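In what follows, a single structure is set out as structure tokens and then discussed.
Missing here: one protein chain of the complex. Every other protein chain is in place.
Chain IDs A and B follow the sequence of writing; residue 1 opens each chain.
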Amino acid sequence: MQAHEVWSRLIAVREQAPLIHNITNFVVMNNTANALLAIGASPAMIHSTDEVEDFVAVSKALVVNIGTLYSDQVAAYKLAAAQAKRLGVPWVFDPVGAGATPYRRVVAASLLRLQPSVIRGNGSEILTLAQQSGAGRGVDSLHGSEAALEGAHRLAREGSAVVAITGAVDYVTDGERVTELHNGHPLMARVTGLGCSATAVIGAFLAVEPDAFAATVAALAVFSVAGEVAAGWAAGPGSLQVALLDALYTLDEATLADRLKVKARSEPLLKC
Amino acid sequence: MQAHEVWSRLIAVREQAPLIHNITNFVVMNNTANALLAIGASPAMIHSTDEVEDFVAVSKALVVNIGTLYSDQVAAYKLAAAQAKRLGVPWVFDPVGAGATPYRRVVAASLLRLQPSVIRGNGSEILTLAQQSGAGRGVDSLHGSEAALEGAHRLAREGSAVVAITGAVDYVTDGERVTELHNGHPLMARVTGLGCSATAVIGAFLAVEPDAFAATVAALAVFSVAGEVAAGWAAGPGSLQVALLDALYTLDEATLADRLKVKARSEPLLKC
Partner (left out) sequence: MQAHEVWSRLIAVREQAPLIHNITNFVVMNNTANALLAIGASPAMIHSTDEVEDFVAVSKALVVNIGTLYSDQVAAYKLAAAQAKRLGVPWVFDPVGAGATPYRRVVAASLLRLQPSVIRGNGSEILTLAQQSGAGRGVDSLHGSEAALEGAHRLAREGSAVVAITGAVDYVTDGERVTELHNGHPLMARVTGLGCSATAVIGAFLAVEPDAFAATVAALAVFSVAGEVAAGWAAGPGSLQVALLDALYTLDEATLADRLKVKARSEPLLKC
């Protein structure tokens, strides 16, 4: 993907200001809403089972993040995701800490069955999902991001979803194609919930770009380039969190083109 | 209202440090508490049905904000608001997204019946409430902020409340008088929950000023002048959110007097 292709999708978000329905965790609600506002989208945080189905119906995309899950919230995730599927509203799944407890694994697996358009997690979260869904068979013997990438690939194929692994390098796959992004900054790992913000930004791009693979690559490109710019302004993780919102808001095409390091991965990922 | 009249109320907040009971949404809790601290008030976020009535009894004002409502929280809103009414504690209602879903409309209407002292929302939220309460009859044919203003006027009369519409221009009415404020900055719309902070600041001013109309005008004056000052310091929405707290904390009388643009609206609003 070229910088101008990323840029045109960001412009579409800024122009259309799509309404993004978030059912996200309590740690990141403020920053997620602010990240969406900073790129020009219109965020709403709505999680009651009494209204999520109605709200999905008027939204352009749904973001489900299980970070601080509990039973009532889980019920809301499922109602909202099922409604999104029914109405053709794209939805993104962020399986925060998917492998941390048995309960979390059960919830993550049940959400996978509701067929997210895009799944974004770190390597171990994606690997957990791949193993949960049965897509992980044979992956256990691999290690690190290569293992996660193979898991992502299988998960994408089985679920007909786009899967993104974010970390020092970001990977996006739809089960056929794989794109790598080499932007971002190590200090971003010292700020809570930037992955959650990235997931929400993917939601905004899905709202304006029907090709989920292209939307995901473009969203992560914008987010990680802005993170890189912000790290240059920051004195530590506190000021980075603030600067990232400023950088998302002020990002221009020249900066994006200058910094973007994205490439299709040429060698085949799976031989089987 | 003159700058010195706004200033004297801010001084009263700083000197009395009134305890403000907030039942607010999860997106803005941190920033709302910090905005109240920055102006010199003493915030508490207390939302369990097991204790809201006890806590209203020791508070100087109550703020109810339905942003991330769900059934248990709604029960807490009602218990707290009814207690406030019973004990003569002023209470402010922020009907976030009042028109977004049927559930939200029902909740907003039920809270209106508990007679808030002040209602603050954006134009469409106020218009929704006006229509819900029956006060909106005949308003449907109008458009934009004029429609919302007429709705606010009727809502204020029917509910014996002060109603504030905030936006590019802020309007405050008690059903008789209308005051306009022309402060603030467009970048404020790119930060989540600044309206919620404004509502909480109204709560703090209500705690020191029995005239709810004067308290609301003074609170919005302080908040929007501070927003304007902060926008001058900010490089984007992230730094604006931070700078606003600094500006509320450091605001002095000369800056307020220099920037304040407030006026009574002279022409009659309603002919009927």
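As a working rule, contacts are C-beta pairs under 8 Å (C-beta built on N, C-alpha and C of every residue); 3 or more make two chains touch, one makes a residue touch a chain.
The structure presented is a predicted model; accordingly, all values stated were derived computationally and were not measured.
Enquirer: Among B:Met29, B:Leu111 or B:Val208, which one touches the chain that has been omitted from the display?
Expert: Residue touching the absent chain, from the options given: B:Met29.
Enquirer: Decide which residue listed in B:Phe55, B:Tyr77 or B:Phe213 touches the omitted chain of the complex.
Expert: Checking the options B:Phe55, B:Tyr77 or B:Phe213, the one contacting the hidden chain is B:Phe55.
Enquirer: Among A:Ser8, A:Ser42, A:Thr68 or A:Gln115, choose the residue that contacts the chain missing from this document, as touch is defined above.
Expert: Answer from the full complex: A:Thr68 touches the omitted chain.
Enquirer: Touching residues of chain B against the unshown chain: what are they?
Expert: 26, 29-30, 33-34, 37-38, 43-51, 54-55, 58, 72, 241-250
Enquirer: Spell out, residue by residue, where the missing chain touches chain A.
Expert: Missing-chain contacts on chain A: residues 25-28, 30-31, 67-71, 97, 100-104, 190-193, 234-239, 241-242.
The rule is simple: only the chains that are shown with their structure count from here on.
Enquirer: Go ahead and note the Å separation of the Cα centroids belonging to chain A and chain B.
Expert: 34
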